[in-house]
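One protein chain is absent from this view; the other protein chains keep their places.
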Amino acid sequence: MDSDLIPKGVQRCSLGKFLLWISACGFVLAIGVYAMILCWLKGLNQTNMNDAYGFALWIWADLAIIALGGGAFFTGFLRYIIGIKELKNIINYAVLIGFICYSSALLILAIDIGQPLRGWFIFWHANVHSMLTEVAFCLTVYFAVLTIEYIPLVLENRKIDKIPFFHNLSHNMHEIMAVFAATGAFLSFFHQGSLGGVAGVLFGRPFGFREGILIWPWTFFLFTWSAAAVGPCFTILITKITEKVTRKKLVKDNVIELLAKISGWMLLTYIIAKLIDTYYWAFHTAPGMGLTLAQFYTSDPGSVYGYWILFLEVVIGGIVPALILVTKFGRTNKIALWIAITLACIGICTNRWVMVLQLLAMPVMTFQSWFTYFPSWQEIATTILPVAYGAILISISYRYLPIFPQERELNPIPGEEAEVETVEKEEKKELATGDLSPATETAT
Amino acid sequence: MEKGHNTTFKRYGMVIDLDKCTGCGACMVACMQENNVPFKKDETDKIRSITWIRVYKLNNGKPYPDTEICYLPRPCQHCSGMGDHGHSPCVSVCPATATDYGMDTGIVSQIYTRCFGCRYCMVACPYHVRHFNWWDPVWPEGMENYLSPNVSVRMRGVVEKCSFCYHRYQLARERAFVQGRKDIEEHEYQTACTQACPAKAITFGDLINPAHAVYELKNSPNAFQLLERLQTYPKVYYLSDRLWVRMAGDNYLEEEKREMAQAKIKR
Amino acid sequence: MSASEEKTKEVSEETAGKGADKSKEPSNAGIIFIFFVLGLGVSIMVGWILFPKVLYSQKEQPFDFNHENHMLMVDNGCQSCHFFREDGTFSGAPKLEQCIDCHYDIHGGSEDEIIFHEQYVANNLEVPWLIYYKQPNCVFFSHAAHVINAEMDCRTCHGDIGESTSLPVYEYNRLSSYSRNIWGQNIAGLKRNTWDRMKMSDCSDCHQRNNVNQNSVQTLKGPCFVCHK
Amino acid sequence: MKLSRRCFLSFSLGTTVGITLSPLPWKITDDLSIWTQNWPWTPVPRDGAYSLENSACTLCPGGCGISVRKVDHRAVKIDGMKDHPVNDGGICILGASGLQYLYGPFRLPSPLKRVGERGEGRWKNISWKQALTEVSEKLSEIRSNGEPEKVAVISGKKEGTIACLLERFLTVYGSPNFMTPSTVEDSYEAALHLMQGSRASVGFDFENADFVLSFGSGILEGWGSPVKIFQAIGKLKKDGSVIQVEPRLSNTAAKSDRWVPINPGTEAAMIMGVAHVIIREKLYDENFINTSTSGFQKYQSLVMEDYSPEKVSVITGIASSQIVAIAREFAKASKPIAICGRGEGRIAGNVHETMAVLALNALKGNFNREGGLWSVPKPDYIKWAEAKPDQTALEGLEKGRIDGAGSKEYPFMTSLLDRFPKMINEENSYGIQALLVSNANPLYTMPDTEAVKKAFEKIPYIVSFSSFMDETAQFSDILLPNPIYLERYEDVPTAAMYKKPVLNLTKPVVKPLHNTINTGDIIIKIAKSFGGSIADAFKWRDYETCLKETLGAQWEILKKQVVTEDKNFVANSPALETNAGKFQFVADDVNKSQNSKAGIPHFEDLGINGAAGNFVLIPYDSMPLSTGYVASAPFMLKVVSDKALYHQDTVVQINPETALILGLKEGSYANLETSVGSARVKVTLYDGIMPNVIAMPSGLGHTAYDDYMGNGKGVNINQVLGVVEDPVTGLNAAWGIRAKFSKA
Partner (left out) sequence: MFPFAFEWIWDMGHYVFHGGLWYALSIIGAGMTYCIGKAAYDTLIQEKGSHEDEHH
């Protein structure tokens, strides 16, 4: 029925099956939207946040999905600025994932504020000293960039592409995409960092506070670095999941392995920096405030945060995946790769969790004890909302847009040789123009 | 800091004598009445209960019968931030400039109509002086009649905190203007909690004006501030002749605690 | 979209691609441009003319009042009726009690005075005047600081209401419920007189010009608490 | 078709550009945010002219002056009155919450008549005329049946014109049953009577004392006039010292220089032990003992025989060395004061303990002098012409009081309200037909709530003068609401435990909000409706006239300055009034039938209710929880710790050791069972309490008022506390109760 919209030369499931899947996701989405509307109409009393937990689940989700969505900017950076051509086969998907992550993050922020109708004050009445201002500005502008990067993909839909204006627009945007991508990378470096700065500048909160240079605490750089490191892992993870779901190979192994290799080295360097940071913080910064590492990671009443979470974050979610990814075996072995990228994502989520929730759980005044908090269903529903939304957007995009350039080649449809032929022809043309060279094993 | 003393520049602050404070809560109620603080049917969930000044119960951590307790009232500390530049933990983080620090009074303001409820300031404040209006403020029928016009009622979704009863400063100044004066006297501007305290444990005034009572009091060897090691430079000082109470004011490493105890013995 | 429509569209696109209808293009562009201008015109009319009419609502004062007339009869100018109390606060619009001081009986016999007597004096009701320059609840405005300490003229903020013979229409914003005198007479935010608008920027501009307590750490201007409560 | 679509698109684009260039989107965005700044459902307080009006607070017997800040006709704040002799500008948490009582929705708007079953809460608005007629008719019916003694009054106030009007009405009506809730002041009064022969209240000059030895008194928990005491203790902390002897680390204990934990209920033994050391070491004021006292020998021999530090140590659990040290410190001080009376003094206590404390003070001769203990004469400004009861009334009065006060058993007592429920429930008394309740809420405040309720069920007609829908009002038949203190005139002659007589006048600072009539006016009106001797005793036109005439020249002064105080007041020498003309260590006006030691201060284990249970439950008082006639205001409940009330649960304090044995953790639920009642409570672990003792907050568990005022919040401690009668005074001497306590 919708075959006219589906890209040529690829196979998609039946529309009925597709709609069933979409409505399943839609149901989850609807619950989230209902919870979101409740929060807007009745206020934040719908959550279980409190005066001690001014930030909670949402802000963690926000930080986490932005970190995971970091794949878009870093892959874009590698593809357009550094010029690693193989990555063109995954950049579309990275952009789509980034778009989903960032739009979700903005939505969550819009729910999270107590006065959504005054939300624009953050732009209009900006306080440049606030990390949150920087976050808001860069986030919004970078989201605009991601939208710009995503638009040509949409325009490449078989139907839309036939409209000359859109066809031309898409073409023009492709032409100067490097400029947008560069701007995006610039913005992204800053807002990933400023998200780290959010916790790092809190000199009243020893758990989050970090020394640094000028106005930037170390967490500023660590956040950027970690997002760049783990973002591609998340892109790979989602690609792998998509492959599992569609039961097709969508991206060639060499592309994945290349990205995994870069990610691995990034992760390794990050984790070394993180260890140094932790050491300096634990043995220099904190003692100056009269605190020890043991007080941060304690089994005191009310605290669920023992050393285990540090171990989870740094060793299991950092060192282990880094070591797997830097070895060729780790990258090429399917199971090892799966483990590594999953652990890396868990590691970064743990890091963001710690910087938001453990930070707030820890009492600073000596006569207070650890604060506890458990999110309400409205918070959980609105946090799952982006997952459902992401699944829907990915599904629609995958079905109707040429997201994976290598899909046709990797999944030839028997009996449709003509189609394959054109694919080959196009690829030849690309080779000839030197514009978009296909990925080959030798390129690495 | 001292050079700043003249008729226009002030550093309003408080000295609270913890040995006098009985933990009766009159300051809290006087504050709530003065500042139109709302209340709900159930206020026992203390981390969702708005009180601009809160009285904490401290104990020395020793078992029966060596237990000691002490009450510590905690208004907004009106931090001046590192180097007295006014960049208190909360002021610098507010993305919409809804909280501000006036160099003329040293008071940290909170503007409810500007605040859009991101709560970053609450996260930044280690003293938990900031409260969020999780609910619409609702008064039982008839009770809205006692609301004071001097302080605006806060709407749902914004952060509020102690203002050192700034409106009293404004009203005192108006009176002074009408009487042809440019400046106000110490007794003309006192916070509601100071005025109410039945034990007279709270002293309020200009910390850099030698004529004000707080000037001397804050220099007492028994004076301390909350979390001063974080370099927040709070303007609320506490007095106690008990070492454990003074030590409860900040985080200390074990060896630092030992040193302090030894220093006390020597003294 | 029906299948047949799509087919025709595809066909037309194909033909367009071949450049068969090239000659049509300029005229098409012209019509399209006209539609653009049309849309632009309509929306600008709506935004600049219709919208302010809808946004502002008008309210009648309880009855008319002649400031000029009253000014002639009092000795102390504006302060005869709008005075400072001993505690420094400003009395604002006079209370019934004050008015009766002179109007214990009907003097002039004007229609408005009769309304005043019959509806308010007789029933001991306060006159519910609509205050043009009433600042919203979040603002602390000190008349003492401006009129006494800074020796400002009433006109600076209130214009020549003191010389008026009748009360202007009270307009208020339906959404924000602010008086139009606060919000600004001109929809574009243009300002001819100092009293045309009393928004925050107007206060802060004057404070900046006169260097009033420019001691905020955040803005290097007036600290927020100077005007906000 | 294609063209029209393009045109439409172009038109839309033009519109978008045009709208963007017009003020519309920008102003709507801005105005919407301004709308959020002025939400119509967020109240905006009206401005107006500010004024301050001084008056007196009547929410507790403290006798403080207040300054009410007003904006036009609205009251917006209550502060302490500057330069008032009692509170000097300070205010307590209850006084500061005053406006919530004024403007609260739990006020009674007009006279109400019960429609449904008692306590069901269905009411009918009636006119004042009808209300007064109904009450008058009911009362005259009882009187015409020849049973005037079957009408009783419970008045929260003992003194002042309202109390006197009520008592006067009863007298001419023919009932002796004017009852007032008893407090530790009654015990002191009894002890002063026994040992000094005076009819006086006790006052303490904490301000000038240099040492306070307190046996469980919650001097910082609402004892006496709180603001006065807070200020005095603050000063005393600098220049003297305070020692607190009690089983729990209360606020008073925390603020004192030393907390001495003691086995609950054995304070009297400790007092005697301290006396023992002082006498043994001859540290007492010999001159005073020799010249101004009698019976010292007998007292001395009892003390020396029974109360050596070693013996006392066994009883109290306090090390004998500590007893000796405390005694020496007390004796060494130049102006030491010893006090007793647990908590805020809600429960009168054992008179022998009070006597022991007076005797201990006598050892240092610290009476009626600066920094000492004063006997303050009862106010004497009410000098009305004597009421002349008629024959019916005289017959009624002869029947004697139902509570036994003034009888052979309790000869010098004037009111024993705590015995009242028992007397009615036991059914060997003559019973009560009608009960008038003014300024009191016995159904909440009296121990053993169940028994009180049972007694009230037996009273066919209950009238409440309360301003609020409290527990007693809820259980009444007709409600005649009094305006609250901010709306009415009334004399306030008390300042609890203050050393000098003061007289305050509370006056209307706002116009009455509801259709209320001053109780004084109601009594005068009802009395007039009777005619005859009853009407003759109430010749005043109305209450205000009565008050004006009563106060005479003071009226104008009080109206202007709220308070008058005899600055030069000096109390009589303690010995003046007794037969011997001296302070008597051994009292003679005591019914000695039961006990040979009855007249001598001593420690006596009266036992506490309940045989069962290994634990001792003690109540504890705190400033934010009002235990008296008015419930805690919403503001006060907001201040209450979550370690006392958590959501709907009362939280009791237990020692971590006790918790360990019972397998309880912080926040676990437990069942508490006494001989009187049971309750499900939460526990909190507190190191400041003796093992095996459970401390429960009082002032919670209201079942009336509204949700904001604590309806249904926690357990009323009176549901689990019982009454123990003091053998000499008949007052309630219970200080706790045995309890079974287990994990729920």
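Labels for the chains are A, B, C and D, by order of writing; each one numbers its residues from 1.
Note that a contact is a pair of C-beta atoms (placed from the backbone, for glycine too) under 8 Å apart; a residue touches a chain by one contact, two chains touch by 3 or more.
Owing to the predicted nature of the structure, the values given are computational and were not obtained by experimental measurement.
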Which of A:F27, A:W124 or A:Y307 contacts the chain that the document leaves out: A:W124
Which residue among A:F180, A:Y280, A:F311 or A:W370 touches the omitted chain? A:F180
Looking at B:T44, B:T97 or B:T203, which residue reaches the missing chain? B:T97
Considering the complete complex, of A:L5, A:A144, A:V315 or A:I346, the missing chain is touched by A:A144
Touching the absent chain: which residues on chain A qualify? 123-129, 133-134, 137, 141, 144-145, 148, 164-169, 171-174, 176, 179-180, 183, 186-187, 190, 426, 429-430, 433, 435-436
On chain C, residues whose C-beta touches the chain left out of the figure: 16-17, 19, 22, 25, 29, 200-201, 204, 218-221
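Just so we're on the same page, only the chains that are shown with their structure count from here on.
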Chain B-chain C separation of Cα centroids, rounded to whole Å: 38
With centres defined as the mean C-alpha position, give me the chain B-chain D separation in Å. 32
For chain B, residue numbers touching 2 or more other chains are 45, 49, 57, 59, 87, 97-98, 112-114, 136, 152-153, 155-157
Among all residues of chain A, those touching at least two other chains are 115, 118, 121, 127, 129
Which residues of chain A touch chain D in their complex? 115, 117-118, 120-121, 301
Contact residues on chain D for chain A in the complex? 29, 32-33, 35-37, 666
Within the complex, which stretch of chain C touches chain D? 9, 12, 28, 31-33, 35-44, 46-48, 51-52, 55, 85, 87, 89, 91-92, 136-138, 173, 175-178, 187-189
